[in-house]
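Data first, discussion second: the structure below is written as C-alpha cells.
Note that one protein chain of the assembly has been removed; the remaining protein chains are unaltered in position.
Chain nomenclature is as follows: A, B and C, assigned in order of appearance, with residue numbering initiated at 1 for each chain independently.
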C-alpha cells in the first residue's frame, strides 16, 4: 500500500472568525497530500505526470471527513495519506491529520482518472488508469 | 423542515488547472448556504446571532459529499439547503447543487453549537442549542 | 469608458480570526469584477471569450490597493469597476468597493492579454489585444 507523510502548519489564512481552521482548508491540504503521494509513486511532479500520461487530472467524486479536534493558526500538524484501493478508472485514499499525536481530522476520498473529451477539450471524462500507473499504484511504498 | 435556496455562479477563482471547480470551493459555498439558512431561521445576520446567543460558531464535525457533474467558471448554479435533523447540541444539513436542473454536487454535514471555553477563550466546546433557537430550527420554513 | 457595478456580500469564509475580511479575498472579488466587466463588454461569458479569441487569460502583472475600512461577514458591499486604460497588449482597471456608500477598499491593476506558447502550451506569453476586442474596450459602457 502506498503511503505518504508530510508535515505542515495551520496558518492565519486557514482560520475563520472563530479562530479555528475553516474546514474547507482541510480539503485543500488533503488534495496536496494526494498529489504528493502520487508524485512519489510515479517519480514525477504533477505537472509532469499529467503530461507523461496525457490526462487532465484526478478529480474527487466522493469524500467524507470527520473533524475531531479543532486546529488553530500556528499548529504544527502531520498528514498521513494512504492509497487504500485501486479500481479500473478510480482509486481511493485516506488521510489522517494529527496534532501532537492526536487525531484531529480524517477523510476518505474517491478519485477518477480524467481526460479531456476529444469533442470538447473543456469537458472531462473518466478513463481507465494506464497499466504503468496501476503497476506503481499497486506496489508498496518506496 | 427549514430550507433555503440560493443561486450563485462558479467563478474563475473557484476553478483549477483542469478548468473545473476545485472541490474544496464547494464546501465554502455550502458553508455560506448554511449561514443563509440559519440567518433566515433566526431573522438575524450571523454576526448578530453569534452575539445574540453568545456563541462562537457552528463548526462542521462531519461531512460527506458526492460530486457528480463538474461545474466550470461561468456556470450558474442553484443550491438547495435543508436542515434535516436537530439534536441537543448538534444539527444536520443537506445541500444539493444543481446546474440547469441537473444534480452536480450534494453534501450532508453535521454541525455543533460551540462556545468559547471560560478557561481559555481561544478554545471551543460544544454546548446545548438554546431553546429559542431549537424552537425556530424545528419550525417549517418561513 | 467601460464600467461595471456589482453587489456582493462578505462571507464567513472571507474573514480571518480578527473577524474582518482577510485582504487576499478582496483580490478574488476584484478578479471576478474584472471578468464581469469584460463579459459585458464582449457579450460573452469568460469560458466563451477565451475560446472565441483563442487566448489563455488576462493575468494581473501589477496591482496596488488600499484598504480603508475593514469589512466583516454579513456586510453588503458594492464594487464599481472601470477599464481606465488600454494599450497594445495590456489594459488597466480600477475597483472601488463601498459599504453603505463609504469607500472601504480600492485597487488598480494592470493585466496582459496572454496566449499559450506554441513550443510549450503550459507556458504563457503576452500578445497584442485583438482589434475586435480593442474596439469594444474603447467604447463607452453599454
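As a working rule, a contact is a pair of C-beta atoms (placed from the backbone, for glycine too) under 8 Å apart; a residue touches a chain by one contact, two chains touch by 3 or more.
Values in this document were obtained by computation on a predicted structure and should not be read as measured data.
Engineer: Touch partners of the unshown chain, restricted to the chains that are shown, please.
Structural biologist: A, B, C
Engineer: Over the whole complex, note the residues of chain C touching the chain we left out.
Structural biologist: Contact residues on chain C toward the absent chain are 16-20, 22-25, 27-28, 31, 56-57, 59-68, 70, 72, 114, 122-124.
Engineer: Considering the whole complex rather than only what is displayed, give the residues of chain B touching the chain that is not shown.
Structural biologist: Interface with the chain not displayed, on the chain B side: 12-13, 15-19, 22, 24, 47, 51, 73, 122.
Engineer: Determine and list the chain A residues touching the chain excluded from the picture.
Structural biologist: 11-13, 28, 31-32, 35, 45-48, 72-74
In this section, only the chains that are shown with their structure count from here on.
Engineer: Looking at which chains touch which, would you call it a line, ring, star, complete or other?
Structural biologist: The chain contacts form a complete graph, every chain touching every other.
Engineer: So how far apart, in whole Å, are chain A and chain C when each is placed at the average of its C-alpha atoms?
Structural biologist: 31
Engineer: How many Å are there between the centre of chain A and the centre of chain B, using C-alpha atoms for each centre?
Structural biologist: 24
Engineer: Give me the residues of chain B that touch two or more other chains.
Structural biologist: Expected reply: 28, 31, 72.
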